[in-house]
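As you look at this complex, bear in mind that one protein chain is not there, while each of the others sits in place.
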Amino acid sequence: MRTTEIAIIGGGPAGLCAAISAASLGAKVTLIDRNDNLGGQLIKQTHMFFGSQKQYASIRGIDIAGILMKDLDKYQDKIELMLDATVIGMYEDGVIALEQNEKYIKIKPQSVIVATGASEKFLTFPNNDLPGIYGAGAVQTLANVHGVAPGKNVVMVGAGNIGLIVSYQLMQAGINIKAIIDASPKIGGYLVHASKIRRMGIPILTSHTVKYAHGKDRLEKVTLCRLDEKWQQVPDSEFDIETDVLCISVGLSPLTELLWQQGCEMKYVPELGGHVPVRNENLETSMKGIFVAGDVAGVEEASSAMVEGRLAGLCAAKALGYIAADFEEQKNDCLDQLNSLRSGHVGEKIRSGLAQVTV
Amino acid sequence: MNNTASVVIIGGGISGCSIAYNLALKGVKDVIVIEKEYLTSGSTGRCGAGVRMQWGTELNCRLAKYSIEFYEKANEVLQYDGDIEFKQGGYLIVASTEKEDTQFKKNIALQNSLGIPSVYLSPKEAKEIIPHMDETKIISATFCPKDGHLNPFLATQAYADAAVRLGVKFMKYTTVTGIKVENGKVTGVQTNKGFISTPVVVNAAGGQSKLIGGMVDVDIPVYAERHQILVTEPVNPIQNPMFMSFSLNIYCQQTPHGSFIMGRGDANEPRDLRVTSSWHFLEEMAQSCCELLPLLKDLRVVRQWAGLYCMSPDRQPIYGKADQVEGFYMATGYSGHGFMFGPVTGVVMAETILGEKPSLPIDKLGLDRFEKDELLFEPSVV
Amino acid sequence: MLEKTGVATEQDLAKAIPTKERLAKGPVAIIECFQRIPCNPCYTSCKRGAIKEFEDINDTPEINFEICNGCGVCVSNCPGLAIVVVDESYSNEEALVKIPYEFLPLPVEGSFVTGLDREGKPVCRAKVMKVLNTKAMDRTPLITLAVPKELSMTVRFMKHHDIYSDNTFICRCEELTLGELRELIRKGYNTIDEIRRISRAGMGPCQGRTCRQLIMQELAAATGKKMSEMPISTFRPPVKPIKLGTIAGGERGE
Partner (left out) sequence: MRIEEHPILSFDKGRRVDFIFDGKTYEGYEGEPIAAALHAAGIMVLGHSHNKQRPRGFYCAIGNCSSCLMVVNGQPNVRVCTEKLQENMIVETQVGKGDLR
C-alpha cells in the first residue's frame, strides 16, 4: 500500500491552494483529482473574479488555475500529483481506495484534506428528464471546456451568480438566452452581473418557476408561471417559451460522501448548501486528521475556497509537526481574508451558516 | 399507544413479521411488533436474499423446502398487492476439493430422499448451466432448479401488510430498553415510547438478539459477525442460477433487476455490531469473482454494504422458549440464513407459542441443545 | 427595484452621475455598482487616486469626478463590468460612451450598431468610434460609441444589427417519479432509507447524487419535519462505479 503524509482529495481552487501551502511548510502531499487537469471549476470560469488582489481579483478563473499551477510547480519534490484518479472510498482504517486510468490503487495517508467541492441541485417539474435539460455545470463544461454549444436557445433557471455568469458565458459563445428565471422575488447573484445581462436585452424574471417541460425526444418548449409572495403560483399566469435547452442552476450541495464514510460529525445547514461537516477554526473536522476546504465545507465563492485551502494546508502540515516561523502570521492572514470576504451584506448568509458548524 | 398486548415481537425483519402474521392468522389478537428503525432495517434488508433447498442436514433441508414452497405462492397467500420478485433460477453449488465432492454426493442422496430435486453434475454439465464460469477450477457441482432469489424488502412488506390486515400493530422507530420479569414470568416490555404489559415476548432481533436475551438474563450463545456484499450495475440477463462455492468462498447471483449481488465469508471479520464496509472485502470479492466468473470483470461495482450474521455454535437456528423465563421465546442464531427460513420460522414459532405441536421437528433446535452438547453441525455454509 | 429586476433605478443612478458642468468638461467614469460585495479592483486599478480608498472590501466605490479624467483603465478591470466612460464634450449633438464588450465578433470601427439601454431595449443607432483591445485589457475590449447626447446616460450596451435577433422525475437511474414517491410516502415509508429499499431510488449508478436531496425535501414536506431532523441514508463506497476486473487487477493487500 502506498503512503503519504497529506492526501488532498480534489484539485480545484481549494485543493490546489491546500497542496501549495502544505508543501510550503515541508509536508509530503499527494494531490488527487478525477480529471486529467487541475483547477476544478476554475477551468470553466471565463469571467474575472471579484475579491481583492490576494484572491486574484479581476483575473479570469481560467487564468487563476494557471497561476496556481505555476505555484504548484515550485514544490514538485513535495507534491505527488495523481490525475485522472477518482477516490472510490475512504475506509474506517483511514485507507483511501482510488481508481486511476482503470487501475485500482490504495493510499494510507497520515491526514487528509477533503476538497471535493459540490454537486448541482436539481428541480422537479414534469418531463424534467428530457434531453436538453441540463445542470449549469454540465453546460459550462460542454461550452467552455469542449467548445460545443448545448443548443440554440437557452432558458436559465436560477438568477444566482452561477445562473447569471453561465448565461453571460453562453451569450459569449453565441448562444441565445431567452430568459433567466428565478422563483425567488429577488436576484440572488451580484447585481453587476445581472445588470450586464439585462443590458443585452435578456429578461430576468424573478418570482417565476418552471411548470412543465414539453418535447418528444428532446426539449422543445417550457411552460413557465409566476409566483406570488408566498411562492404559490399566480392563477392563469402560465406562458410558454420555445427553447431547446433549459439550464438549471438552483444551487449546489457539498459533495460530502467521503466525510460521511469517515464518520465526521455533520450538520444540515441550508445557508451552506446542505449537510456540511462540523469543523474548528483550523478547518479540521470532528475526526482528527481530516480537514476540509472549499465548497465541501459550505458552498461559497472560489475566492474563499482558495483561502480555506491555504488555511487547511497550513494547519494539516502543522499538525504533522511541520513548523514555519511565520505560521501564526500566515494563519491570521487567511482568517482575516476569510472574514473580509464574508463581511458585508452578501456574506451574511455564509456567516450565519458557519456560526452553526464552527466549534 | 396500546399498553397491553398478548404477544410482543422484538424485531421487524422477515422473522418478526412472519411470526406476527402466523400468530394473527391463528386468531391471536393484540400482537405488537417493535422495530428499532424501520422494517428490514437490520439483517433482512442487508442479506443476499438467495433461498436454497440444498443443505447438508435433514432438518435444514426440510426447513428450507417448507419456506421455498411458501415463497412460491406467497403473493397469493399473503394477498400482496405487489410482487415479491421470486425467481427460481436454481443454485449451482460447485465443489473444488475431494472432501467437498464426497460431501456433495451425500447431500444429494439426503436431499433426493426428502423430495428435493437436486442433481449431481460434472464440470462440463455445470458449465452448460453457467456458460461463463471457469469450469477448470471445479471438480463437480450440484444443482437444484427450485432454489432462487427474491426481494427481501418486498417479501417482508408482504408479510407485514397481511399481518396489519389481521390486526397486528407495528411500532417502528421504537427501541426496547428492558423486559420486565416477575416471579420468573415475563410481564411486560419497556420501550422508549412507554411500557407495554404482555405475558409473551419473542426475541427476533437478529444481530441484537444476544442483547435482548441479556435483558432477561438468558445467555444466548450467539455472536454477531459482519458479512459484506457488493452489488454491480445492472446488465441484461446472462446468469440464471446462483453460483456458490463453500471452499472457494463465494456466492454470486444476478437479480431480476439485472444487477449482480455477491458475497463471501471471512473469519477475520469483526464480531461486534459494526456494519461498516472494508476494502479487504472489495478486493477479495473482486478477485474470486474474476477468477471463477471471468466474464464479470467488466461489470462495475456500484455499492458495497455490510450486515450481521447472528452466528450460533452449530450454524443452525435457535427456536423455542427459554426454560428459565416463562413467556420468553426466541427465533435467532440463523448464521446467515434467517431470510430464507422466514416462512417456516413464522409457522413453527406461532405453533410453539400457542402450545401446539410444531409442523416440523424443531425441538432439536432449542436453546437447551448447547447445554446438552447436542449440536447439529451444518456442513454447507458460506 | 434593482434587486428585483437587475436594472438600476434613477434613485440608484443619482449617486453615480456627475454634475452637468463636470460632464461638459470631458470624459468621466460612471460606476454603476450599488451593492456591497467583497470587491475592490476599481480602486486598486485607478492610478490617479480618483476612487476613494476602500476601508472595507465591501465598500461601494466613491469616485471623485474632479480627479477622474475618464482614462477607462477601471472599465476593463471591473469584474462586474459595472463601469462606463461618458464624454459629453465630444460634439454638440453627440456624446461618447465607452463600454466593455466581451463578445465576438467585435464591431468594426466606423460601422453602426444598435445602442441598448440597461434593460437591453434598443434606443438608438450608434457609431463605433473606436475598438480598443490591448493585452492589459485581458480580453475585455473597450468599445467607444457615439450616441445622441440626450442618451449618454441611457446607452449602456450594444448589439450588432444582424446577428442578435405526472412525468416529474426524482431518480433518473431507477426512474422514480414524484407521483410514485408521494404514493410511497402515503403508504408510510417515511425515511429516505425506507424509500431507497422499497424503490431502489438512490441505489443506482449515480449513488443518489441527483435524487437524495429531492427525496429528503419531499419527505420533509410530507412529514412536517425539518431537513435537519431527518435521518439520512448511509453513504457506502464506491462513490463511483468501478469494474470488478480493475479491483482484482489492482494493487491489493496491506
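To keep things simple, chains are lettered A, B and C as they appear, and every chain counts its residues starting from 1.
The definition used in the following text is that contacts are C-beta pairs under 8 Å (C-beta built on N, C-alpha and C of every residue); 3 or more make two chains touch, one makes a residue touch a chain.
Source: prediction; values computed, not measured.
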For the chain not depicted, the shown chains it touches: A, B, C
Given B:R274, B:R300 or B:K364, the one touching the chain that is not displayed: B:R300
Given C:G26, C:P205 or C:P231, the one touching the chain that is not displayed: C:P205
Candidates A:I62, A:A183 or A:L320 - the one touching the absent chain: A:I62
Subunit C, residues in touch with the chain not shown (by the definition above): 102-106, 139, 141, 167, 169, 172-173, 175, 204-207, 209-210, 240
Positions on subunit B where the hidden chain makes contact: 132, 233-236, 238, 258, 295-296, 298-300
For subunit A, residues in touch with the removed chain: 34, 46, 60, 62, 119-120, 129-132, 134-135, 137-138, 141-144, 146-152, 172-174, 216-218
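Assume only the chains that are shown with their structure count from here on.
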Length of the shortest touching-chain route, subunit B through to subunit C: 1
Farthest chain relative to subunit B (centres taken as mean CA coordinates): C
Gap in Å, rounded to a whole number, between the CA centres of subunit B and subunit A: 45
Subunit A and subunit C, separation of their C-alpha mean positions in angstrom: 15
Contacts with 2+ other chains: residues of subunit A: 89, 91, 97, 104, 106, 261
Multi-chain contact residues (two or more partners), subunit B: 277, 279, 282-283
Partner subunit B, residues of subunit A touching it in the complex: 89, 91-93, 95, 97, 104, 106, 261
Sites on subunit B touched by subunit A in the complex: 276-279, 282-283
Residues of subunit C defined as touching subunit B within the complex: 189, 191, 193-194, 197-198, 200, 203-205, 207, 234, 236-238, 241-245, 247-250, 252-253
